[in-house]
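Input: one structure, supplied below.
Missing here is one protein chain; the remaining ones are kept as they sit in the complex.
Showing chain A:
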Amino acid sequence: MASVKRAYMDGLSKPLTLSQKVFVRSRKGKATKVVQEHYLRTDIPCSSQLCPTCSLNPPKDSSGTSRPFILSSDPPSVKSWGAHYLVPDTNIYMKAMDLLEHFAAFYDVIVLQTALDELRNLSLPLYNRLRALTRSQEKRFYVFHNEFRLETFVQRLEGETINDQNDRAIRNACVWYCVHLQEAVAGTGKSAPTILLLSDDKDNIKKAKELGIVCTTLEPYVKELPQADTLLDMIVVESDEGSSGPNQYSYPEYYSTSRIQGGIKEGLLHQGILNINQYNFLEGSVSVAGFGRPLLVLGRESINRAMHGDIVVIELLARDQWKQPSTKIIEEEAVTKNDNPEDDTQENIVTAQERKALIEEAHQAQHSSAEFRVQPTAKVVGIVKRNWRSYVGHIDASSVPADVASARRQSSVFLIPMNKCIPKIRLRTRQAANLLGKRILAAVDSWEPTSRYPEGHFIRTLGDIETKDAETEALLLEYDVQYHQFTQAVLDCLPKEGHGWRVPTDTSGPLWKGRKDLRDLLVCSIDPPNCQDIDDALHARSLPNGNFEVGVHIADVSHFVKPDTAMDTEAASRGTTVYLVDKRIDMLPVLLGTDLCSLKPYVERFAFSAIWEMTPDAEIVNTSFTKSVIRSKEAFSYEQAQLRIDDKSMTDDLTKGMRTLLRLSKILRQKRMDAGALNLASPEVKVQTESETSDPMEVEVKQLRETNSLVEEFMLLANISVAAKIYEAFPQSAMLRRHAPPPATNFEVLADQLRVCKGMALRCDTSRALADSLDSCVDPDEPYLNTLIRIMATRCMLAAEYFCSGTMTYPEFAHYGLASPIYTHWTSPIRRYADVVAHRQLAAAIEYEILHPSLRDKPKLEQVCQNINQRHRNAQFAGRASIEYYVGQALKSREIDAEGYVMKVFSNGFIVFVPQFGVEGPIHLRDLGNPEPPCNFDEERYTLVFREGTDKETKLQLFDRVVVRVETVVEESTGKRKVALRLKKPLVV
């Protein structure tokens, strides 16, 4: 029974060949002892191009290839240490990942396995970033598996802590590399590069010096590099432990992991994502399973260092602390203006002003009789997962001390993030003066209980505030849009012929197999003007039996983008094309998007067609799908199409077909409405830009023509038909889209507002009831009111989402807004990845090709869905933010009076929506006069009565029409040029 392999037991005579790692894994309350054993090898290479020995016999992988050697024979050199390979300790990865990623320095780095493993235990995101660095060719990071190599493996000593063992392993590896490289260059006349150990651990440095290892701490090293000032700013700030005095106020400590896990299991604590109210930075909410409404988290102390988007664990507060949501606009900037970032010792976490604001609200909660408004409140007791990312913002000028401009010493400044839901971030920088007025990217490092603000560090500047490039990049970064160029690997997936690609002329060739020749059909496309990525085209013709044949033809993207290729992976990760006012961030390379896939007129293109036979009453007799080849006869803009249809003199077949389409689409639309589809509205404006400079010229409200809805109706019909087909073929893995019915509680407030202010009733038991009651909300004196209500109703809805059919039951598939039991996206594969998946599934469902295994893989599809849902949302936000920016630019240095509507009433101001520009903004009472005019806020009647100066009383109610002066200012808190509204007198009531 002797264990033969346990050779290290008698390690005196023989070298070690096996190493053993023993640890306890603690999961779900269980303690498992885990033993890992691995054989020690002698063939793990040093990967230096200087070394002749290691390259003789490098280890090979299963396909018989070995990795190329990474470390350069001519590594970078600095003054004090000469040419060197860097060996960073784990603490360097923790502190300086941004530096390591920087292009200016840190090449030829030996990443030790010991440090890599330690890093993984400490921080998974950092680990992933380091892994990405080791994969990239240009930075030359080499992972040396020191624990698997015989010479560098260290056995744990009696009484040695794991940390000490790891430090020793790192030193051991340094020594080995030194000796090994000396041997490698012996006799060649070259000198071996220095092995430079980089560590901020004093003990490790001391011991390394004793061993004769060349080593240094981070700062002295960075000071020798080019761009040292920038690089130094990028070091992660260490929290000064023990600096807090006993009297100092601090945030409550988080509960221990064990208590949190237990609490969640027992249902005493709840987990969810924290959302900060954009109008009130002191109010957050967390949606928790089991509660109809989100739980409120009020005040800095309760929010307890959690940030917008973090997954937090909350505990309910006692009933007497329950409150109603805020009726005030509270901006962080206004309340915390005078904070000094250098001043760390004096700060109280909660300022008196903030307390006052809270107490005021508490009083209102008690005086309010409206029972449904009082909501349970909770406090954050732990954070499961931080949603920290890089934040774009600008330096708060008032936080930069005046004397810093001359002295270049390190100082603390505040970064004000563009996103109002993110608190100020304290940065330490040597270049404060240079950073003023710039858009800056920064990362959050930590938030200690004793620090009022999170600590972060500078990453890079994007450019001057309000320049187009900086602002565009800022919003792409803010919404996590992947805007980098397509890599060579992706471009390699494109057809070799490039723009010269043609549909093969030989109709018996392999590419024609299974394709119908529909080139003779009178197909045309109708899109917005200047549309280049034409996804869809249509045709209609009458059949001898009196019925009509209607076809929707979609670009055949899945022919060019095959599963499991680099291009497919890239498209899946981008998820969607992002449309900005002056820019488009494509999901697919431009060759496909605007040429080969795009259903351009007068050329033959591959398409995927859905063809219906319909009766004149738009009853579907028969549906079929086929891959096809089409030649579009014309590409219309909506306006051109409308003109052509309306032009009585045109009687050609194409025009007739379009008239048929229009007639049928109207019937389809009516049927949909009868079924209870909602006609929702969102404020949509368009920015006209000058074609050369793309400077904004004019803002106009988007016009909708009949032809818009013509295209829309047939796309909906196609999507619904395809959804049913792929669900039938793949009940477990079909890519579908659902829109869950909103919980009735979402409409409570709006319904009450309508009842009180307008005497209108809003019912929301079914989508039909909602649609009908929305139709009835008409005030003859206020033609815009109905649209306004629709906009507000839209905001009460849940977001539609992609999902994989196997994860839901059939009743949950329903699309609430469209009143369709099943729905998917199929009609825009050039710009949405979901459509590409649907295309592949449909192709398999009609037995055109075999389904790729990845499209049957439910967990993988779920991941895809999750990603594209997120990307889709972000793309919308980015698009809106872009419009907002351009509206601001277009209105720059102009003052316009416009009509607006009161959308929300607070006790110290109100929000006005201006349809002409699609903008909404707050009007604070404090801006109406100094001192702030006295006011009387009737919460139950949604009215605010105030007296401006000596004028008589002004009474404002929700939904009131007002005239506002629209101008733009650079908002102090976010550095964005924003539309600012001022109340004009007299009010139009």
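Annotations
Just so we're on the same page, a contact is a pair of C-beta atoms (placed from the backbone, for glycine too) under 8 Å apart; a residue touches a chain by one contact, two chains touch by 3 or more; residues count from 1.
Keep in mind that, in the parts below, contacts and distances are computed from a predicted model.
Missing chain, UniProt protein name, picked from "Ribosomal protein S5 domain 2-type protein", "ATP synthase subunit gamma, mitochondrial", "U3 small nucleolar RNA-associated protein 15 homolog" or "ALA-interacting subunit": "Ribosomal protein S5 domain 2-type protein". The residue touching the chain not shown here, chosen from A:E266, A:D506, A:D520 or A:D564, is A:E266. Among A:Q227, A:S258 or A:T766, only A:S258 touches the chain left out of the display. Along chain A, the points of touch with the absent chain fall at residues 1, 3, 20, 22-26, 28-31, 33-35, 156, 161-162, 256-259, 261-263, 265-266, 268.
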